[in-house]
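A single protein chain has been omitted from the complex, and every remaining protein chain is retained in its original position.
The block that comes next holds subunit A.
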Amino acid sequence: MIHKFELDGTRILLDVNSGAVHIIDEIVYKLLDYYERESLDALLKIFKDQYKPEEIIDAFEEIKALETAGLLFTQDSYESHPSFQNRNPVVKALCLHIAHDCNISCKYCFASQGDFKGTRSLMTERVGMEAIDFLIEHSGNRRNLEIDFFGGEPLMNMEVVKKIVDYGKSREESANKRFRFTITTNGVLLNEENMAYINEHMENVVLSIDGRKEVNDNMRKTLKGEGTYEIILPKLQKMASMRAGKNYYVRGTFTREHLDFAKDVLHLADLGFLNTSVEPVVAEADKPYAIRHEDLPEIFAQYEALAKEYVKRKKNNNGFSFFHFMIDLNQGPCVIKRVSGCGAGSEYLAITPEGDIYPCHQFVGNERFKMGNLLENQFSNEIQREFGNAHVYNKPQCRECWAKFYCSGGCHANAYNFYQDVNRPYEIGCEMEKKRIECALMIQAKLLTEEEN
């Protein structure tokens, strides 16, 4: 399988199954439409009015040489690979819902303004400790384990966060595990003390802000209904500056109310944030701010504009990172990781303040997906198996998709929310993801050729 596209004057050819990426000229681009089913003689006739015969022969031979070298039209042999076939159902990451409560109110909040359609509650130290024990017990021989402190707003329960971190660290040596802690916050409660703590103990901190003031304040409001931009911005900037080389992201959401999100990403970069991630909203189709199919042309144009500016800034040494454009063509994850999916429901689970276990944060509160409870020492791995099998080879649309090794099958929650089927990827999400990957490949092509020149 191949995929070819043209973006900003660069023609890119991807050999899907080998991962090889090529820049091609116009004649190769056109020849490839016929190459697999037509002979050289036929191609000479088809293109006789457009190219000289020697050019056609030359281009044809180059395509053939790549094919012979295993860099074009390669077959997908990963489904039967032993590392994929024999992967064990282990849990290696937990999303701890430290607080089912929030100190701001976002219009698009998937967690129903923080309470996840339930009662407002805070995780106790005991549930947190049980979660650490559960993770160690179910992680098999994996050494690197991850705990994400999530909410609602986790800073509303910071003392428990600290106790869980202490407990996790205290168990590392005897269990031969290494915990990586991360936290996601809206920033309102950041202060000198907890910023210092986060900086020391968290491998990554995700700071929520949507971009420009008017965009952020349209969605992200205080409980009194005022915008949060002015409250959070100085705190987020301080937190980001403290990181000095350690991981952080400013993470926003765009909706159909402000589709010109490229401006928001660039606004965040202009504010000095080096690591950005702005994501399309996940919302039921009847919500006025939900992304619709008809919005896609505008969204594609935004990604393309952002990609062009991204290259320009990188070349001018004032570059920044945008999460979905950060594809490393040479040292990315192995193909086994790429075909296994996001891990939700199998190696990644969410824990509520009450100790309930769900496939991921997006499923919390949906009883059909409750997998057990930590305090009752219950865990059924039936759902874990179901999610573990929701990989690209079991999703008909993914199997035939050129982007499968880059997106790994999409978000299960999106799939379920739209089609009540975790094996049917959310189509609008797929279209956006494919555009992001094309942009990321174009960026790599431009930067790599620039380096060589």
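Criterion: contacts are C-beta pairs under 8 Å (C-beta built on N, C-alpha and C of every residue); 3 or more make two chains touch, one makes a residue touch a chain; residues count from 1.
The rule is simple: contacts and distances are computed from a predicted model.
This complex has a chain not shown, and the name its UniProt record holds, of "Metal-dependent phosphohydrolase", "ATP synthase subunit c", "Six-cysteine peptide SCIFF" or "FtsX-like permease family protein", is "Six-cysteine peptide SCIFF". Checked against the full complex, the one of A:3, A:107, A:120 or A:142 touching the unshown chain is A:142. Across A:128, A:152 or A:409, the single residue that touches the chain missing here is A:409.
From the set A:81, A:117, A:246 or A:385, the residue in touch with the chain omitted from the display is A:81, counting the whole complex.
In the full complex, subunit A contacts the hidden chain through residues 13, 15, 17-25, 27-28, 58-59, 62-63, 65-66, 70-71, 74, 77-78, 81, 83-84, 87, 90, 92-93, 95, 142-144, 146, 148, 180, 182, 184, 204, 206, 249, 251, 275, 277, 279-280, 282, 323-324, 326-338, 341-344, 347-348, 360-362, 405-411, 413-414, 429, 432-433, 436-437, 440, 444-445, 448-449.
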